[in-house]
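Let me begin by presenting the structure, written as structure tokens, before commenting on it.
The complex appears here minus one protein chain, its other protein chains still in place.
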Amino acid sequence: MSDHHDDLPAFCHPVSTKLLFGVFFGLIALTIITVATSALGSALGMPPAFAFPLAMVIATMKAFLVCAFFMHMWWDKSFNVLAFLSSLLFVTLFIGMTMMDTGEYQPTIEAFDVNNLANVEVSE
Amino acid sequence: MNWQLPLMLAQTDSSRLEELRERTEAISMQGTTVPDSSLVREGTSNPFATEYWFPTQASSFAGEVDFLYMAVFWISLIFFVAIVGSMVYFCVKYRRKDGVIAPEPSSSHNTAIEILWSVLPSIILVWIFYVGAETWFEMRIPKENAEEIQVTAKQFGWLFTYEDGDQTNELHLVRDKPVRLIMQSEDVLHSFFVAAFRQKMDIVPGRYTYAYFEPIKDGVYRLSCNEYCGTGHSKMKTACIVHTSEEDRKNNTKWIEAEKTPFENGQRIYQIHCSGCHKVDGQPATGPALNLIWGKNERMIDGTTELVDEDYVLDSIWYPEKHIVEGYGPVSKMNSFKGILDQKDVDYVIAYLKELKDQSGDAK
Amino acid sequence: MVDASTRQKLFGTPETNFLNCSKGWKSWAFTLDHKRIGIMYLIGVTVALFLAGVFALVLRSHLFTFDSKMLSDDMYNQMFTLHGAVMVFSFIIPSIPAALGNIVLPMMLGAKDVAFPRMNLASFYLWIIGTGCLLAAILSGKGLDTGWTFYTPYSIDTNTGVIYATFGAFILGFSSIFTGLNFLVTVNTMRAKNQGWFKLPLFVWSLYATAIIQVLATPVLGITLLMLIAEKTLHIGIFDPKYGGDPVLFQHFFWFYSHPAVYIMILPAMGVISELISVYSQKRIFGYSFIAFSSVAIALLGFLVWGHHMFTSGQSLVVTLIFSAITFTVAIPSAVKVFNWLATLYKGSILLNTPMCYALSFIFLFGIGGLTGLFLGALSTDIHLHDTYFVVAHFHFVMVGGTLTALLGGVFHWWPKIWGRMYNDFLGRVGCFLVFSGFNLTFFPQFVMGSRGMPRRYASYDPEFQIFHQLSTVGAFVLGLGILLSFVVLVYSALRGPRCSSNPFRAASLEWQSSSPPDFHNFIHTPVLTDPYDFESQVYDEELDTYIPREFANPAKVAPRKEPVHN
Partner (left out) sequence: MAVADSHDTHDDHHDLYDHGEFIAHHFDSAEQQFDSGKLGIWLFLVTEILFFSGLFVAYTLYRTNHPEVFEQAHVFLNKYLGGLNTIVLLFSSLTMALGVRAAQLGRNKNCSIYILITMVCATMFLGVKAVEYSHKWDMGILVRSAFNLTYTHPTPTTEIGKALHISDYLVYLCVVPALLLAGFLVASVISKLIDKGTLAKFMIAMAITVSGYFLGVCIGIIFMNATEGETGSTHASVIAEQPLMLMASTQDDHAEDDHDDGHDHDDHDKAAADSNHEGEHADHEEHFGAHPADGGEASFDAHHPDPSTLSRDVGIFFSIYYCMTGLHAIHIIAGIIALAWLYWRSLLGHWRTDYFGPVDYVGLYWHLVDLIWIYLFPLLYLID
């Protein structure tokens, strides 16, 4: 999709204006959709459980557009893409393990809160 | 009256431990049961364990922990001797002579041997993991009939509350009676650690943590805080006393309970609630020393002076923000004891303070 | 074949080199030359080592008797905190990568400099600022008493200079990221022509693996410390239980960085040892690809095991079990490395000079450090040993026995390259012996104490432990003496040592193809790409009294049996 200019060096890939504007309008459309579903979703009968996954799917689509075309990932060296995507893997690992752990011991915090609030009432 | 003995409870030093050991031994001898030599149960006895290397095995799983420790120790030793032995042997045999570089031709790659020395240790590692995890489940998952003891840790002391509502700052247990500690912290992280039980668990503010064990050997053991908690971390030690029977436990804690003069009640409250921050030897700690303050005019941080009388003591215990003594500001580090100590308790404390003042005065 | 005068020009001791090509403090302070930045880093980490070493000696002296009154409890807590914080953040993490790596890595690739020289200099200045902030905690008069781990909620409650110190560590984190990022890019884009990944010296592989950790893990430390500062100043309620936060969460954040950071400390050391063992055995390293990939494997597995610092912290059972299982997998690549080093020694031509002595002590000490890790990885034994002196001994065996000996070995190995002068090998070996024996004396008794249940970070202890503490204290002073002696030997040789040739050890990696000291642009000629472990490619040149690549040698004069004795 990049322009072909014979006089450009090999590492220079200008992206056509048409494509950039196309991506931009795509992004705007997705933003409007996500705000609209959030504001009107329940009115239109969308189950509330869908709202969050839908918002995340739309965000990921937007992120893909930005990465692939604005950030030239589509044409970039695969090593760079790999490096960037690997960071997401480590973030997932970080979130996953801590979430698993805190989820497990959450009852001990809730029990503590309940007892301590009860104590406060007794003392006052 | 010998009031000095219980005074040492707050920060149990070694002589205190010895004293307790003698005392409990004496009680055991008089008591119903004689220490039983068959206490170390079948399957937990450990041929490698030595008293030199480890503290006493006083909990049901201590033997298993030590077994794994010694097993790993021997495995490591074999590997270590093999590694260092061959290293030294090669260094002697193949050392460069007269500066002439002459390595003998030999292969620099062998996939078979690489795989071999990756897989063999892996098998041993899986075994170690398995044995470790098995014992650990025993250590972490309590039996249903376990006695529940509430543990409150704070800078820098312990408070144990038993099922019958009694409170001590030494942990009293009964042999062969499984215990589940329900632990909470009033301030920062602490950690419950009794080496003889091989059990350890952090105490995290804002939630409960639990520790479980079954003492199988009577005696007096060191209980220490194992997670760094501030200035007095190394002083946050107390005794864990395992009695041979429930009766013994009652008898043994009673010698504190029996003499119930207001002074002694006050002293006991001091031990449990105040001794972490206030000393009675005239030395300032987190808070001012308490032995000479009664009837004194104390300077406050705002420059005023306050007479230490009944009102002052009550205010200081219930509303610590009200009077802040010079040198301990800018804000009070003390939590309010309103709701924990009632008017009567405060009276006991006052009796204790008065007596302390007299005692110290006499000494001088 | 090249004529004698050209050889002289290429491999002899040059008139101008990177040390004397420009003069004045500005030529150092604003230099973009990786070698000069490396030397400044070396000086910097040495200062940090001495400072933290003094803290260590003070606290060991305090522990000489069980009821010592030498330090107050508060002072003791501040001493071990500063010892830990300065050692970890200012010394060990930058030591091998930023000091030795900076000097050697671009030369090993045949490059003129690292990819981003300005960033390299910025990294050094960030190191200075960060260390300054750490020490500002002392100068502020409040000290720092949280332990180097800054565990909440104590770090929020305490009145000491936590904000200075955390800000310092935050800055030091960026210094480390800059170094790592620079190395990753340099290795990727600046290798010599036709220098494939498997033609790289193993030190480069280990630095590459280290850099992966630095780039991926250190930012998490950054955000953790920022959140801690926010917690302390604004009370945002994420880590502070008083406001509904979760202290265990802080530990997750902290160890997500700090466990991989342990491998930032040890991986480069392993790289150095791979170089030393093969050069001083004059034998191709055994199992090159296994050592190379084990570095990367350790780096990646290192991200999966942080929870083993939290077995008793209130972490949930299932997560604890998973972390313990993964922890054991890290043992495999480490063991593979040790076995490969031994196999390299087999039938080698082993020269027992100072760097090699350090390499051999590394194997001994790292062996103990690694094997004692098994006790701590296994769940049941860890519950007993957690946060006792056993742990203290374990990580000192890895970090000091491992990293410090490797650093010293590496410094002795590349010292003639850096300064063009040779050190006194006998005194060097005496220093090594003192370091080795002092180290063992210091830390071995701590294993016994830990097994008997002596908790760490205790300002006073039970009398039964006194004998072990006394041995330990004596050992610490012997260790200190050994380091001091090595320091004197090195400094003296840099100033007054006899001139040495460009490649006295018959090493085959590219950095030895430069003159000693190297030219400002590293190489006067484009280096001839050789296999870094093909020692036969280096032949002895009588006129220059050094080894040079076969391509440059005079075929008539190659006399493999008449070689120099450097002892």
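In order of appearance the chains are A, B and C, and numbering begins at 1 in each one.
The working rule: contacts are C-beta pairs under 8 Å (C-beta built on N, C-alpha and C of every residue); 3 or more make two chains touch, one makes a residue touch a chain.
Please read these numbers as outputs of a predicted model, since none were measured by experiment.
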{"item": "Residue among C:His235, C:Lys347, C:His525 or C:Arg550 touching the omitted chain", "value": "C:His235"}
{"item": "Which of C:Thr81, C:Thr210, C:Thr224 or C:Gln538 contacts the chain that the document leaves out", "value": "C:Thr224"}
{"item": "Listed residues B:Ser108, B:Gln167, B:Ser245 or B:Ser336, member touching the removed chain", "value": "B:Ser336"}
{"item": "Hidden partner chain, residues of chain C it touches", "value": "32, 111-119, 122, 177-178, 181-182, 184-186, 188-190, 215-220, 222-224, 226-227, 230, 233-238, 242-246, 249, 253, 521"}
{"item": "Hidden partner chain, residues of chain A it touches", "value": "5, 7-15, 17, 20-21, 23-24, 27-28, 31-32, 34-35, 38-39, 41-42, 48, 51-52, 55-56, 58-59, 62-63, 66-67, 69-72, 76-77, 79-80, 83-84, 86-88, 90-91, 94-95, 98-99, 102-103, 106, 113-114, 117"}
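As a working rule, only the chains that are shown with their structure count from here on.
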{"item": "Chain pair, A-B or B-C, that carries the greater number of C-beta contacts", "value": "B-C"}
{"item": "Centre-of-Cα separation between chain B and chain A, whole angstrom", "value": "47"}
{"item": "In chain A, residues with contacts to at least two other chains", "value": "105, 108-109"}
{"item": "Touching two or more other chains - residues of chain B", "value": "206-207, 209"}
{"item": "For the chain A and chain C complex, residues of the former touching the latter", "value": "79, 86-87, 90, 93-94, 97-98, 100-105, 108-109"}
{"item": "Complex contacts: residues of chain A adjacent to chain B", "value": "105, 108-109, 111-112, 119, 122-124"}
{"item": "Parts of chain B lying in touch with chain A, wherever the complex brings them together", "value": "184, 206-209, 338-340"}
